[in-house]
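The complex is shown incomplete by one protein chain, all other protein chains being positioned as in the whole.
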Amino acid sequence: MNAAGNLPAWAALLTALCVLVGAAVALIGSLGLLRLGSFYARVHAPTLGTTLGMASVLAGSALYFSVLEARPVVHEILIAAFVTLTTPVTLMLLVRAALYRDRTEGSGEVPGGTWRRPRR
Amino acid sequence: MNWLLPYPLLSAALLVLWLLLNQSVSAGHVILGSVLALLAAWAMAALRPEKARIRRPGAALRLAGLVLIDILRSNLAVGRIIVRSREPGVNAGFLTIPLDLRDRQGLAVLAIIITSTPGTIWVNYDAAKGTLLLHVLDLVDETVWVRTIKDRYERRLMEIFE
């Protein structure tokens, strides 16, 4: 922490709180990946880390650099925007792939329906 | 004006992206970023994508605020299930919902909202029948989830896009 010589106390404490909350939420999400019983239940766990966890850590980082450099440093918004737009796409595609595999294997746990084989 | 700026929102977003990446608002970067944003918008115009039309910007802002609050609340709910529950994920299940929303942009926004809210995931949309297949982590009462999706999000999205 040698770079933070002249950081005011309120900013340091607020940054600490944001980073701790974000890391804890990400940890709970990853724990869910470990504890939840089936694949379809596990898909819900990573969204904790990509929503509240990510937002909290990035807010801490933006606050820290803005106060330290005495100008608004908001390029963390870029990461937040990219992650918010890309995570739903990956998760949806992954669930559809899993559903497709389970349906072609005739697993009884997933709803059947009229499932066409994807066009080649 | 229309030939110069076919997609004003896209161009503005690209310019902001350029300035944020370079961490500067000097004249040189503004000019370079504007040129890039214009070129990208013209390249996009050659692809002729369907234009999205947002009819009510105010309603869109209210929906964004609502979604932020919902994401926060379902973060807490899912976290509680993972940490507290003896056997987490026993209530998980699939759910089919008939949708009235037909606008493609509206459906895309609904997919992003549903999937980025912890605890619900958009699985498949059947365009012929207009039904949506969801997976829900805490599926105790189906009617509550159907009402949430239809009243809270779908009605507002139809106001905005249709």
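Order of writing sets the labels: A and B. Residues in every chain begin at 1.
Here is the rule we use: contacts are C-beta pairs under 8 Å (C-beta built on N, C-alpha and C of every residue); 3 or more make two chains touch, one makes a residue touch a chain.
Note that in this section contacts and distances are computed from a predicted model.
Visitor: Missing chain's UniProt protein name, "GMC family oxidoreductase", "Cytochrome c oxidase subunit 2", "Monovalent cation/H+ antiporter subunit F" or "histidine kinase"?
Guide: "Monovalent cation/H+ antiporter subunit F"
Visitor: Among the chains included here, which ones are touched by the excluded chain in the whole complex?
Guide: A
Visitor: Could I get the residues of chain A that touch the absent chain, sorted low to high?
Guide: Residue positions of chain A that touch the missing chain: 1-4, 7-10, 12-13, 15-17, 19-20, 22-24, 26-27, 29-31, 33-34, 39, 42-43, 45-46, 49-50, 53-54, 57-58, 60-61, 64-65, 68, 75-76, 78-79, 82-83, 86-87, 89-91, 93-94, 96-98, 100-101, 118, 120.
We take it that only the chains that are shown with their structure count from here on.
Visitor: Which bits of chain B are touching chain A when the two form their complex?
Guide: Within the complex, chain B touches chain A at residues 17, 20-21, 23, 71-72, 75, 78-79, 82-83, 87-90, 92, 94, 96, 111-112, 115-124, 126, 133, 135, 137.
Visitor: Provide the residue numbers of chain A that touch chain B in the complex, in ascending order.
Guide: 25, 28-29, 31-32, 35-38, 40-45, 47-48, 50-52, 73-75, 77-78, 84-85, 87-88, 91-92, 95-96, 99, 110-111, 113-114
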